[in-house]
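A single protein chain has been removed from this complex, and every other one stays in its place.
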Amino acid sequence: MSNTLGKLFTITSFGESHGGCIGVIVDGCPAGLSLSPADIQKDVDLRRAGFSPASTTREEKDKVEILSGIFNGRTTGAPICMLIKNESIDDTAYDKIKNLLRPGHADFTAHVKYGGFNDRRGGGMFSGRITATFVMAGAVAKKLLSTIGVETLAHTVAIGDIVAKPVPYEQIRQKALKDPLFCADAAASKKMLAAVAAVKKQGDSLGGIIEGVAFNMPVGLGESLFDTLDGDLAKALLAIPAVKGVEFGAGFTAARKKGSENNDPFALKNGKIVTVTNNAGGILGGISNGMPLVVRVAIKPTSSIALEQSTVDTKKMKETTIKVEGRHDACIVPRAVPVISAMMAVVLCDFAMRAGLIPRVLK
Amino acid sequence: MSNTLGKLFTITSFGESHGGCIGVIVDGCPAGLSLSPADIQKDVDLRRAGFSPASTTREEKDKVEILSGIFNGRTTGAPICMLIKNESIDDTAYDKIKNLLRPGHADFTAHVKYGGFNDRRGGGMFSGRITATFVMAGAVAKKLLSTIGVETLAHTVAIGDIVAKPVPYEQIRQKALKDPLFCADAAASKKMLAAVAAVKKQGDSLGGIIEGVAFNMPVGLGESLFDTLDGDLAKALLAIPAVKGVEFGAGFTAARKKGSENNDPFALKNGKIVTVTNNAGGILGGISNGMPLVVRVAIKPTSSIALEQSTVDTKKMKETTIKVEGRHDACIVPRAVPVISAMMAVVLCDFAMRAGLIPRVLK
Amino acid sequence: MSNTLGKLFTITSFGESHGGCIGVIVDGCPAGLSLSPADIQKDVDLRRAGFSPASTTREEKDKVEILSGIFNGRTTGAPICMLIKNESIDDTAYDKIKNLLRPGHADFTAHVKYGGFNDRRGGGMFSGRITATFVMAGAVAKKLLSTIGVETLAHTVAIGDIVAKPVPYEQIRQKALKDPLFCADAAASKKMLAAVAAVKKQGDSLGGIIEGVAFNMPVGLGESLFDTLDGDLAKALLAIPAVKGVEFGAGFTAARKKGSENNDPFALKNGKIVTVTNNAGGILGGISNGMPLVVRVAIKPTSSIALEQSTVDTKKMKETTIKVEGRHDACIVPRAVPVISAMMAVVLCDFAMRAGLIPRVLK
Partner (left out) sequence: MSNTLGKLFTITSFGESHGGCIGVIVDGCPAGLSLSPADIQKDVDLRRAGFSPASTTREEKDKVEILSGIFNGRTTGAPICMLIKNESIDDTAYDKIKNLLRPGHADFTAHVKYGGFNDRRGGGMFSGRITATFVMAGAVAKKLLSTIGVETLAHTVAIGDIVAKPVPYEQIRQKALKDPLFCADAAASKKMLAAVAAVKKQGDSLGGIIEGVAFNMPVGLGESLFDTLDGDLAKALLAIPAVKGVEFGAGFTAARKKGSENNDPFALKNGKIVTVTNNAGGILGGISNGMPLVVRVAIKPTSSIALEQSTVDTKKMKETTIKVEGRHDACIVPRAVPVISAMMAVVLCDFAMRAGLIPRVLK
């Protein structure tokens, strides 16, 4: 188990889906940042079930508590421990299938790796629920990044076969944030909702693609050769269950282009060096180039489906079938959107601190 | 700068394209492994210019030297320092453009991050040449992995618009390794060669997609939440210049599937639990599931092209144009193939050591 | 702030003396270890105030809660979060001196480093109270080490000028553990108690020396050059407030010896290679040699004393005097004993895991 991410600004997550709580420690946060539970709650609420029609009906209040690291409303420089107590837990659905491997889940790998001692209820620590701790940490990172003007944002660009029309960067915030699927293309969003409703009826699920963007990026974040900005972002984003691919800028499309099409020419704009296009997604040589950072992640369809699937009973070591009951999102995409944005903030914050851009004490 | 990768099995790269040498330190290698310069040279030669018709004509002998860590032909447990002296260096092409930012390169970001002190000749440490050090480290990792039967392999699956036909895993090795583009589909390879020759004539370049596969994987490699197998692989692969995207198994395709299509059902085969399909690419919950590990990376077209491009002169702070002369690969894809395979080996070896699968002393 | 220690077996501490709680996350613990709050409580109780006549009268129940990482009474492989809620907190003593730097404390350095935002009540996170979290983590480490027979133990060897007579290793456990000062020399212990009582009356304090011993050590723990067993032990022990020196085996005495006196000759005992003496303290070249590991730490006298001391008022920036009121130990040594033993266990456990001696799953 390796539950700590980052170098100067680090997060350490803990907890399980059906245990007493989930939580996270943010370490390395500069002192003097104004921070309250409400600052964290706001972001956690975006991830909550029930916000989107695509989500489960499990009623999670997800109330954020801050246990340490705050004094007189400000960060002290000490580690910030935050947690959410688990409520509304129903284990009956899991008891029935406790020896059956749910296809697409970590049941099998965890079972082998932890010798069967892992807490399989609801996926234990492999549950998507753990991403609420990423959002908590991200909320702190976002406040820190805001002190240097950097903002991270994510939006849904595809669900199943339905692809949103591209929208200029500056319109994403206002259009996506009020959409139930965090999609900036209202017409596409309607079709996506219909598609999700359709698969839900079938007991099936859908995946999609989320795009993350960071605005007002400084030049110079990233530590090549190995601690590249793209590398560390990809690593952090792949910690989100269901993410199966990550691409930057033109990404896999770049593979089909000529150099003359893919290279971003340099130009001057208001005395600053910029690129005319942004196929690089704001990263050159593993280092931010000041253009908007653009990353897209592939979200696989929710693994928990009501349809019958072939599987193995690990106790009897026999082939059998499984129907995964319980409350599950037919499409996890909208709930992953704030997680993507949070994780980007965590990584960018760490790099900004390494680059010396965020001071150790905020005034 | 962060030039060390890994936790128990670590690599630290150094050197520049036009400096005296490039090299790498492999630390954490178990004692007792039989290792000679020839073991390393063999893999380095696969990456060498001139091997493939798509590559530059820069004549690099790339002779591997081992400076430490070997005694009586075996590893000692001490760090293994290996290097390749740079030869056949021609700085004239770079002198002319030393204040001009080459589009697609790290010139701009390095210039800002290092205050203009970076060695810009040939891209300095951002040069693709540094990947020869990844191959050196990978050769050690491959020997270690072979002691537990794990093998990594990479092959070209697309160049520009030309996509190779899928080939069963077991045929990749024999078909791809003898192809000049490391492509397992001979018909596609021919078309790819023609496409590369065509863009070369135009002074342009092409990108592509490489697939990496690891065979005979044990169950249990990967340390969720954050040091996932996919996360650390993605991070390592994105350290390779030109990689702009990474996906596992069905990857971005999974985003368009239903859960019932994308989930890999479990079954028993010879008393072992396997998955019937491999959309997961051999990874569930960030941990290997014993199926072949499948990763694909997007390689952008070579940034160095002979065509005129818009850019900025950083000394005069004026817009101008640039033609990048010198010897460049019109398509970097075939030379990146052994690098992908090497980096996979480095990461897998580290995880195998963390899991206790490779002992600290080999007999 | 860097609140994580270790590589494979890691601990992350959080909390403040006068905040809501103190706690620790143990990450990397193998799955399958039987673990209950009582296992932890037992060790925490040894550190508690009131146990020893030398200690403060602050009544701390210090009840251990486990928030995550346990399922059906066994560790799951997931991070184990444990905490102790703070009770019986009285801030009045601190309010009066909130702008006065207490000599010997971290008040000044924390004030500067954290820009005055640090929680100074009771020393905040610099309080000795945080060492209860080390004991919690150590209790887990001790259980793990017991699976390979390794045991760590600490005892008081000096308080002020009173030095305990040396006791054979095998007698330390039985003699020291029942002594109120954890001193194996009963006669010395009586004098120590009298000495502590005397300084307490004066409003003053005393320091001392604690010796830690690890029995049944395997050969080979330690990762030279830099992650040596002695180096990482020293680092961990210096995280305990009040520790000002660390020495191994003959330690500073070795500096006065000749090589012929200090070298430990090798011999065979029951077919195993041993050393005849143990001036090395069980460590050669940063690696354990199988002999008992012996480390001694210097504990400075408690910084909080009732006597008047010169200091500075940081608000008025004027020289003044301070009397530190509140409940303080006249001698912290006995309360530090279980902390030394715990920290040794944490470090040894990490190295044992790196050496592959403790499996990832316990049966």
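As written, the chain order gives the labels A, B and C, with residue 1 at the start of each chain.
What we mean here is this: a residue touches a chain if its C-beta (ideal position, glycine included) is under 8 Å from a C-beta of that chain, and two chains touch if they have at least 3 such contacts.
Everything numeric here is computed off the predicted structure, so don't read it as measured data.
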Contact residue for the chain not shown (choose from C:Ala234, C:Leu293, C:Val339 or C:Leu362): C:Ala234
Given C:Ile70, C:Leu101, C:Cys349 or C:Leu362, the one touching the chain that is not displayed: C:Leu101
From C:Gly23, C:Pro79, C:Gly160 or C:Pro292, residue that would touch the chain that is not displayed: C:Gly160
Chain not shown: contacting residue from C:Ile97, C:Ala154, C:Ile305 or C:Leu362: C:Ile305
Residues of chain A (touch criterion as defined above) contacting the omitted chain: 7-8, 220, 354-356, 359-360
Residue numbers in chain C that touch the chain omitted from display: 1-5, 13, 101, 103-106, 108-110, 112-113, 125-126, 130, 158, 160-161, 199, 204-209, 219-220, 222-228, 230-232, 234-236, 238-239, 241, 244-268, 271, 273, 275-276, 279-281, 284-289, 298-305, 307, 309-312, 314, 317-319
Residue numbers in chain B that touch the chain omitted from display: 1-4, 10, 12-16, 19-23, 25, 27-29, 31-32, 67-69, 71, 74-81, 83, 110, 113-115, 117-119, 121, 124-125, 360-363
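What we mean here is this: only the chains that are shown with their structure count from here on.
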Central chain (distance from its CA mean to the mean of all protein CA atoms): A
Between chain B and chain A, distance of the C-alpha-averaged centres to the nearest whole Å: 27
For chain A paired with chain C, centre-to-centre distance based on mean C-alpha positions, whole Å: 39
Residues within chain B bordering two or more other chains: 220
